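For this depiction, one protein chain was excluded, whereas all remaining protein chains were kept in their positions.
A and B label the chains in the order they appear, each numbered from 1.
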Amino acid sequence: MNDQLLWFASRGSGIVSLLLLTAVTVLGLISIVRWQRPTWPRFVTADLHSNLALLSVVFVGVHIVAAILDPFAKLGISAAVIPFDSSYRPLWVGLGVISVYLVIALIVTSLLRERIGQRTWRAVHWVAYGAWPLAVLHSAGSGSDAFAAWMVTIEAACIVAVTIALTWRLVAARNIRNELPLVVAATTASHAPFADTDR
Amino acid sequence: MIQPRLLAGPPAAAGAETLSDHVARLGSLPGVERDLVRTITASGLLGRGGAAFPVGRKLHAVAARSLGDARLLVNGAEGEPLSAKDRALMASRPHLILDGALLAANAIGAREIVLYVGSAHREGQLALARAVSERRRLPLRVRLVSAPHAYVAGEESAAVHFINQGDARPTVTPPRPFERGIDDMPTLVQNVESLAYLALIARFGEDWYRQAGRGQTPGTALVTVSGAPNGGVREVEMGTRIGEIAQMSGLGPHDSDAVLLGGYFGRWTTRDLGWALPLDPVLLQSAGAPFGTGVLSFLGMGQCGVAATAAILDYMAAQSAAQCGPCVFGLRSIADTTRAVASEVATSSDLGRLERWAGQIDGRGACRHPDGAVGLLLSAMTAFAADFETHSRRSGCLANVARPSLEVAA
Partner (left out) sequence: MTPALEAAAKLVVDPIVCDGHGMCAEVLPELIELDDWGYPILVAPLVPAYLEPLAKRAAAACPVLALRLIPR
């Protein structure tokens, strides 16, 4: 029964982590396109994004600990911290390890953003586009019930959600780019009034 | 009217004064024994780049921070199209400017002089370049840099930004150049006219300088007059009244009723209030008007003040550095709306909107470019209040211009 418990805990927390990470990614993309409603100001999107990210760390932590303790998974600590070091499906587990490291980098830099400055923070935040796909691949390849219908459904839903949000972000790119120089350049005035400039 | 000082000597048409002529006329460069900062402070010389900041105080601020590694930026960008004094001075008296630069550089402990000259001012660039080569064994490095042809390129922080990073857009201050400028060193940014006067004061003393001047501010100044038969650059005594200058420039009592004072970033004023105003930075400031860059652009009787303001605002909007939202969108909005008023397609609520935006835009950019545009607009709405009123009611232009044209000839 205890073995079953660890296995359920590992799987369950893993799935919740994936769902949370999916939500975090979607909220991040919604934040970029500056979507808002009178009842949903933009700081709500931003705060939810960061709070769910922190929550996902908790569940990932449970997932990793349960997986290590589970005797049937045969995973040691080194498998959890060194990518591709596990004897059980090294590739898929390794992708998960990398994904966790990326998430940690994102969270740590975000907590220290005022200290490290905007530019550094932004540069690191680009790895966000890698963290979620790696988590999906890890979940598809590592679980022993990866092909169960319900599991496939969950993963498909996550992929659909992020795809829609990403498409929205790419389409809305026009609204996001820096329009100040464009507004100024659109002005037709070229000559200086009253002035004889050919001196 | 006293004798010209900066413009004394051969006429401008004679071109750049050579080193030998310059020395023959004025004597050689004064030695370094005089305490220049004290002398300049005592003279009351005010900066001629537009802010009228006391030159002595600026010299002191940089000298106090310099460890012998300060920089001097000689500002000859003259991005204000209505002003021609700097280019005229550079083209005809380059050695006077160089004298001033060398003296100031010595006083602040600088190890480099950068001559920042507007790219459109070809004669000035050539004259200064030739003048530098005429001098042998300069005590420090002197280089000539061509300033981009843009309105804000002559702004202090923009000039320093361009020297440091090739980007002539203003930066957020603090820190100001006197604290950290070129190469992060204390930098003195001084207009060419200010340095030319400095060179004269170093030779003839602060008392000599103070012999001229009718009001609060001593000395003389260069002004650029346009919109008049005898316009152009002239040297006038501080405190000369605008009406006198109008007369000197050939304007009769029925030729003009309004003048733009200071530059595009300045203020309109009408004959009733303005002709009695003295050209004195301190006295003008208490009257809410700027001396600016000594621009006096008279508006002819057949010209519409609203249309003129709209054209200038359009230009100011186009010259925004495009860094700050309130400037980019704000100037665009007030320019478009003023143009609508001038073209008689606006309503009275548009006038209210102009005032609202003026309040929103002022002081919210990194530099004072939007402030200048707002100041111009508000002064126009006061000076041409009746015109704005009739235009917004679409009942014609008081200047009797059948179709107000925005293509105003110089």
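The rule is short, and it goes like this: contacts are C-beta pairs under 8 Å (C-beta built on N, C-alpha and C of every residue); 3 or more make two chains touch, one makes a residue touch a chain.
As the structure is a computational prediction, the values presented were derived from the model and not from experiment.
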item: Touching residue (missing chain; options B:Y116, B:Y209 or B:W357); value: B:W357
item: Options B:G47, B:G231 or B:G365, residue touching the unrepresented chain; value: B:G365
item: Interface with the unshown chain - residue positions in subunit A; value: 31, 34, 41-43, 46-47, 113-114, 117-118, 178
item: Where the missing chain touches subunit B, by residue; value: 171-172, 323-326, 329-330, 333, 356-357, 360-361, 364-366
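Everything below uses one rule, namely that only the chains that are shown with their structure count from here on.
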item: Distance between the centres, which are taken as Cα means, of subunit B and subunit A, whole angstrom; value: 53
item: Subunit A - residues contacting subunit B, complex; value: 180-181, 183-185, 187-197, 199
item: Partner subunit A, residues of subunit B touching it in the complex; value: 81-82, 84, 87, 120-121, 123, 226-227, 260, 264, 297, 308, 311-312, 314-315, 317-318, 320, 322-325, 328-329, 332, 335, 406, 408, 410
